[in-house]
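One protein chain is absent from this view; the other protein chains keep their places.
In this document, chain identifiers A and B correspond to the written order of the chains, with residue numbering beginning at 1 in each.
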Amino acid sequence: MEKKHGPAKGNSYGMVIDLDKCTGCGTCMVACAAENNLAVRPDESDKQRSITWMRLYKVTNGKDFPYTEVSYFPRPCMHCDHHTPCVSVCPATATETDPHTGIVSQIYTRCIGCRYCMAACPYHARTFNWWDGYFPKGKGIERYLSPEVSPRMRGVVEKCTFCHHRLMRAKTQAYTEDRRELEEGEYITACTEACPAQAITFGDLKNPEHKVSRLAKSPYAFRLLERLGTEPKVYYLSTKDWVRKLGDNYLPGEFKPVSTVKAG
Amino acid sequence: MDSALIPEGVKRCSPKVFFFWTLPWIALLLWGAVSAALCLLVGLNQTNMSDYFAFAVWIVVDLAIIALGAGAFFTGFLTYIIGKKELKDIINAAVIIGFICYSGAVAMLGIDIGQPIRGWFIFWHVNVHSMLAEVSFCITCYLGVLAIEYLPIILENREIKKVRTLRLAGENLHGIMAVFAATGAFLSFFHQGSLGGLFGVMYARPFDIRGGFYVWPWTFFLFILSAMAAGPSFTILCTKLTEKIARKHLVPEKAFQTLAKISGSLLCFYVVLKIIDTLVWVFGNVPRAGLSFMDFFKEGPYGVWLLVLEILVFGVVPAIILITPSARKSEGWLITGCLMNCIGIVLNRFTFTIVSLAIPVMPFDKFVSYLPTWQEWGVSVAVIGYGFLLFSLSYRYLPIFPKERELNAATK
Partner (left out) sequence: MELNRRNFISLMVGGVAGMHITPLPWKLTDDIAIWTQNWPWVPVPPAGAFNSAKSVCTLCPGGCGIEVRKVDGRAVKIEGRTDFPVNPGGICPVGMGGLQLLYNEDIRFTRPMKRVGPRGAGQFADISWKEAVGILSERIGGLRKKGAGEAIAAIDGNSARSATALLVERLLKAVGSPNYLRAPSLDDTYSLANLMMLGTDGPMAYDLENSDFILSFGAGLIEGWGAPGRMINAWSIWRDQETRGKVKVVQVEARASNTASKADQWVAVMPGTEGALALAMAHVIIKEGLYNKEFVGGYTSGFNEWSSFVIRQYSPEQAAAVTSCPAEEIRSLARAFAKSKAPVALCGRGKGTLNGSLYESMCIQSLNALTGGINRIGGVLVQDHLPLASLPDITYDEVSRQGVQKARLDHAGTPKFPYAQSVASLFAKEVREAADSRIDTLLVFGSNPVQTLPDGGLFRKALSKIPFIVSFSSFRDDTSMYADLVLPDHTYLEKMDEVVWPAGLQYPLYSLTRPVVKPLYETKNCGDTIIELARAIGGSVAASFPWKGFEDVVKHRAKGLFDSAKGLTGYKADSPVWKMMQKAEEITPDYKSFDDLWNKLSKGGFWYRPVHNYGRWDSIFKTATGKFEFVSTRLQLAIQGYLRQNQADSALSGLGIGAGAQVAAYPHYEETNAQVDTKVYPITLVPYEMINLASGSVASPPHLNKTIFDNQLLKEDSFAEINPKTASQLGIKEGDPVFIESAAGRIRVRVSIFEGAMPGCVFVPLGFGRIGWDEFTRGKGANPNDIILPRMDPVSGQPVWWKTPVKITKA
């Protein structure tokens, strides 16, 4: 089910996450938080108000002991390609889909915090700053903040940007070397880089040379809630039918096990 | 004490009684003020809203009062554009209720957004594709229109009228009221629709997604229609309540009947369309998303009963009551019908806001529950307090019911 991504020119950055390889360790989440200056509160157990750009979902096959199996869905922003649900609803143009990269951006200083985008996103990829960042005086925890990503103020929505600053970093490097095109792997997200299982592959979905575009065509590839038509640029791979089935909603009989997918 | 301010020829309660009457409403306002201050200064962490319930009780209240306040534009439209002369006897009340509802809603929205100081970015950096931008534009403009419509009523105050310039200004405003009524109708049409569109365009939420016409999902039209149906009912209810509390007739029965008849007819039309829309959604949109209708209610307290309640109990029943002349002529049934109509629309707005956000879309996501904090209730009930207060003040000091003197002459 190959879909075209983005406009004819430019790149369409996307991700393939191999769920067979993913061990659920959470390094992607921590790498993302560290890279993007995510605010941490003393209590992060309120998951409905905890800021995460990359979030791990734990799923089980629901079978009884000892046939139980767990698996994980790492969920970054899907950077939806088609009529990006959040972008189209934002009243203040604080989030946009970059036609040259396919990356859905978020402008914190423009966001008015109406949260309509959060309501529109079925992936819960967006989180709101219910609090100001927690940086008590004398603790000195603000010292690990990276200058590449501006810390957010309370009252605005934030989300995964595919580490857009890394794209800028890579481009700057390329331009100083008098190149206009980036090599594969020159720009990857922090989670991709951090994953100790190399479960995440990142690259240009429109470039057939890139591993990511090959993997996205795998018979094991699927996307979250694909049938809603949001055209996510994040693909998942799994050889396990029960995992694949959890990627979307199916009426009885609709789901095609991987064997039939492979044959067909 | 304040008798000089009270309109000529009508009776009002003593200042003392009036003072005590306002106390509970002032208390609600104070509660709201404390809540609002906390939310604005400390942040929205004062609420129980979350990343799952990005819209919560405030949006429900907003949507509800905007729909209920639709009596203003629709009655104005009927009065000034269609020329239903009998409605002139109730138009002032409708305008004031509308003003209360809209100003209350805008104030709540100001607290609801995370960065109220930057609220105007909606206009500066507008995204014309956003239903919310359309809503914001129309509501802001319409609130201005409502204020202009409210102004001449204020200028009719006995003392104010003594100032010649002001009196003339009021009279002039009255003269051109049709222009504003038309503007208001136009603006309202769009923002009521856009409020519905707000949900209909969330095509990634199967609970909300609808088909539509051009850029407008069906919810766009259903919201307009339901607001037009419920607004007049709410105007009737408020006026009847005023009559009960003041213990006198204020509006001729004909005005009530006209409004009730129109409200009922529109409600009938709405309910039919709503049922069609629901069926198309249940058998079309929902299965296309891979879900069966019952999948929405796998977890949590919500169920099909909610839709049954909204559409059949609080939709079909009041529609029947209000279009049946004998029923609506009985005051008890009229009030019941109007009340049920209003409850139905509040339920509708609640379902679209809370229920649609509560229902998880990803198969591995889970249902989370939400209950508002006292701060959220505070801001919500403050609107009620504000409404009672402003309406009471208007009733006491402004001649908002032109037929009041006439209707109460006999009893004098």
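The rule we apply is simple: a contact is a pair of C-beta atoms (placed from the backbone, for glycine too) under 8 Å apart; a residue touches a chain by one contact, two chains touch by 3 or more.
Small disclaimer: the values here were computed from a predicted structure and weren't measured.
The chain that is not drawn here is touched, among residues B:117, B:276 or B:304, by B:117.
Checked against the full complex, the candidates A:38, A:87 or A:182 give a single residue touching the omitted chain, namely A:38. Across the interface with the omitted chain, subunit B contributes residues 115, 117-118, 120-121, 164-165, 168-169, 172-173, 175-176.
Subunit A meets the missing chain through residues 18, 20-21, 23-27, 29-31, 33-35, 37-38, 40, 42-47, 50-52, 56, 58, 60, 62-66, 68-72, 109, 132-133, 135, 138-147, 150-153, 155, 190, 193-199, 239.
We take it that only the chains that are shown with their structure count from here on.
If you average the Cα atoms of subunit A and of subunit B, the two centres end up 40 Å apart. Against subunit A, the residues of subunit B that register as touching in their complex are 43-45, 49-55, 112-116, 118-119, 121-122, 124-127, 129-133, 136, 198, 201-206, 287-292, 295, 357, 361-365, 368. Within the complex, the subunit A residues that touch subunit B are 46, 48-49, 57, 59, 73, 80, 83, 85, 88-94, 110-116, 118-124, 126-132, 153-157, 224-225, 227-230, 245-251, 254.
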